[in-house]
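All protein chains but one are shown in place.
To keep things simple, chains are lettered A and B as they appear, and every chain counts its residues starting from 1.
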Amino acid sequence: MIKIENLTISFDDKKAVSDISLEIKPGEILGLVGESGSGKSVTALSLMGLMSHEAVLESGRVTFGDTCLLKAGEKPDEKMLRSYRGKHMSMVFQEPMTSLNPTMKVGPQVAEQLLLHAKDRYPDAQSRRKCVVETFESVGLKEADSLYDKYPHQLSGGMRQRVMIAMAVILHPELIIADEPTTALDVTIQNQIVRLLKEINERENNSMLFITHDLNLARRICTRLLVMKDGKVVERGDTEKIFTDPQTDYAKKLIAAVPGRVKHPEIDINNSTGNKILSVRDLSVFYKEQSKKLFGGKINRQVVFSAGFDIYEGETLGLVGESGCGKSSLCKAILGINTNIKGSIENKTVRPQMIFQDPYSSLNPVRTIGWQLEEPLYTMDVLDKDIKTDKKWRKEQALKMLERVGLDESYYSRMPSQLSGGQRQRVSIAQALITKPKLIFADEPVSALDVTIQDQVLDLLEDLQQEYGIAYLFISHDINVIHRVSDRIMVMKDGHILEIGDRDKVFEDPENAYTKELLAEP
Amino acid sequence: MINSVFRTKDGKLNTYLVIGASMAAVVIILSVLSIFWTPYSPTAMSAAQRFKAPTFAHIFGTDNFGRDIFSRVMKAIGTSFLISVFVVLISGTAGILIGSVTGYFGGIIDTVVMRVVDAINGFPSILLALVVISLLGKGRANVVLALAIAFTPSFVRIVRGEFIRLRDADYIIRARLMGAKKTRILFLHILPNIFSTFWVSVTIGFNNAILAESGLSYLGIGVQAPDATLGSMLSDAQGYLGTAPWYALAPGLTIVWMVLSAAMLSEGISRRKKGVR
Partner (left out) sequence: MTYILKKIATLIITLFLVSVLAFLAFQIIPGDVVTSILGTEATPEREDALRAELGLDKPPVERYINWATGVLRGDFGKSYRYSKNMNEMMPVADLIGDKLPVTLWLALLSLILTILISIPLGVLWAGTKNKFFDGILNVLTQGSMAVPAFFLGILVTYLFGIIFKAFIPGSYVGYKDDFPGFISYMIFPAIAIAIPKTGMTARFLRNSTLTELKSDYVRTAKSKGVTDGHILFKHVLRNAMLPVVTFLGMIIAEVVAGSIVVEQVFALPGIGRLLISAISTRDFPVVEILILYITMVVIIVYFIVDIIYRILDPRIRVE
């Protein structure tokens, strides 16, 4: 039994977690859910005694069975902690690429574990190799023997995460901590990894601490849940109980914000007027790449293969697909950012705009919010002969738009660095909409936001669509978000459009096998 | 305001910036002052005053001709500082102009410019300056020109790198979608973003300019006599190391002081930059 009792940890006198208690029983998967900055990861790292040097343990203790691993006021016994790490408890991290040493073969990285904790059982390299290969096979890695001598960059994301899991289970520890283990992976891979973790839990009958921001995922895998906010546990209990009958306000809000596949009748209005505003025919997109051959010049690599579709006024066309399927390339081609294309694009709207995923890079860091909102109006003045604007009018418009996206006029003179992620995304939306375009490309606009903020931003996008009659091409990897916003859905894989159709049709009766796998409710 | 300049984002005093700025202030004051006034004439010789160790009258001592070393060092600081300012000004401006255009637009011009820049950059700057001087001849203006040519590639590289990094930034793509003109994107949207990086390279450029200028004059192919330069003073002093070590120490340590002030400033600025986001 692993226990945390009344744990308080602070950084620079700011409390990261305060007065946390939890226990994990053998055979159960305990979920730790909450938004970014809620203290989930700090809690997990404290179990392993891996907090950074600046962290101060103010109160509480961590016990593993009868052993006390950490105690406030006592210097941690590093040697004892090391004998537990990897052997009795192990961790799977979010980013499988950076979590593996890039200059070391994956086999030896896993074998290191045996060398450290089980040298008596595996005294020679041959026996260690055998054990690693067997573990690789047990976590579903194929051709395990040749995999042993590969470097991390030669593996796919899913394979790397399996290697991380192999590393975590090779010594059959009593506790596995999984810190957002599927967040960096594609949907289909995500499902496989979640199944694998669950299977391991059943097979080994160990304890698992599963940390995630994704409540749908937590619901699928965890037996019990701890909901965290601002370093405190606000609610705990059996998973289904929390989902069906949340007690605290915060848990209620959090669960309401989760984009599920339940229909919201009030927002399920198709706004389309049936006017075609964009039509794409037989569009192929290429990227120039340096040839690897001697004296070879540039070669054209095709990333989108003869795409054809239409967008109608006022509708939302949802575009789903896994990373690298050509979603963003398609957008950039239509917007004219990439001109290396073949095929025809007929666009009846004036200067369609784009909203990006990362709220930190979509605003110019050295300009005030006001300047950035007036800039599109200024260029509109320069470009369109019949529009004349002056400084006063532009400022008025900027302030009006700020108010429309829910920010007061004090934001006009602020810099982007003074804003939170959600606020920045609101400014981005305001900037895209200030010239009232009829078509917006939204490339994962809410993927970097916490779930409650995500909900608010989606609401805002939907309201503005109604108000201005905008059409969205809405890209997302999150099937639930796509389900919520789209009128029609387009599925892409490896540069090909596999399927286009009305949302309910595609969800309920997909034509394509891949679509079925992608949209499957796990 | 001034207080906030010398503090990092979290309110701690930026020690590097404070030390660097104070050291640079001494350099600037002495070089401006040297135009109007030095304690003694830097060229006045006196047989009676030869090789006097530092005293209150001659704080850096006197040289083999009985000239006051401090006065000569002051003049030399002025020369060195002025040359470095011009070198950095010319190569920095050239760097921004060439780097921004090649970085943003890319294409064949960029490829050609980068080949040249890479070739020159791999070459030690003092050697390049030597080549240019061997063609142009010695003298103050030629030193400036030679060093400016030698330093331009590194500025081009830095500015170009920043423009390449930013040209596909989300907010620049958005500026393009708005329909902003290319010059407006280059100079109003991107350029202000590279200043924090640019100032660091300006101070590093200063650092290298001072080292290279004194190196050239030490080798006897920089600024020519009778103008006092730190390098030529060192070269003269080398013969009297046993009898008058202060003669070598004064100009030598002055170079170290000037270089250190630039180095501290650049470290301070880069720390400030890190504090911002």
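Structural remarks
In this section, contacts are C-beta pairs under 8 Å (C-beta built on N, C-alpha and C of every residue); 3 or more make two chains touch, one makes a residue touch a chain.
All figures in this text were calculated on a predicted structure; none of them were measured in a lab.
Contact with the chain that does not appear here is found for just one residue of A:Gln113, A:Gln190, A:Asn216 or A:Ser476, A:Gln113.
Of the listed positions B:Ile77, B:Leu130, B:Ile158 or B:Ile172, the one in contact with the omitted chain in the full complex is B:Leu130. The hidden chain makes contact, of the residues A:Phe64, A:Phe93 or A:Phe356, with A:Phe93. Residues of subunit A that touch the chain left out of the display are 48, 50, 81-87, 90-91, 93, 95, 98-104, 112-113, 116-117, 151, 153, 164, 167, 292-295.
Interface residues of subunit B with the unshown chain, by the touch rule above, are 119, 122-127, 130-131, 133-135, 207, 211, 214-215, 218-221, 231, 234, 237-238, 241-242, 245, 248, 252, 255-256, 259-260, 263-264, 267.
The rule is short, and it goes like this: only the chains that are shown with their structure count from here on.
Chain centres here are Cα means. That of subunit A falls 46 Å from that of subunit B. Residues 332, 335, 337, 351-354, 356, 358, 361-367, 372, 375-376, 379-380, 382-383, 417, 428, 431-432, 435 of subunit A touch subunit B in their complex. Here subunit B touches subunit A in the complex through residues 169-171, 173-181, 184, 189, 192-193, 195, 276-277, going by the rule given at the top.
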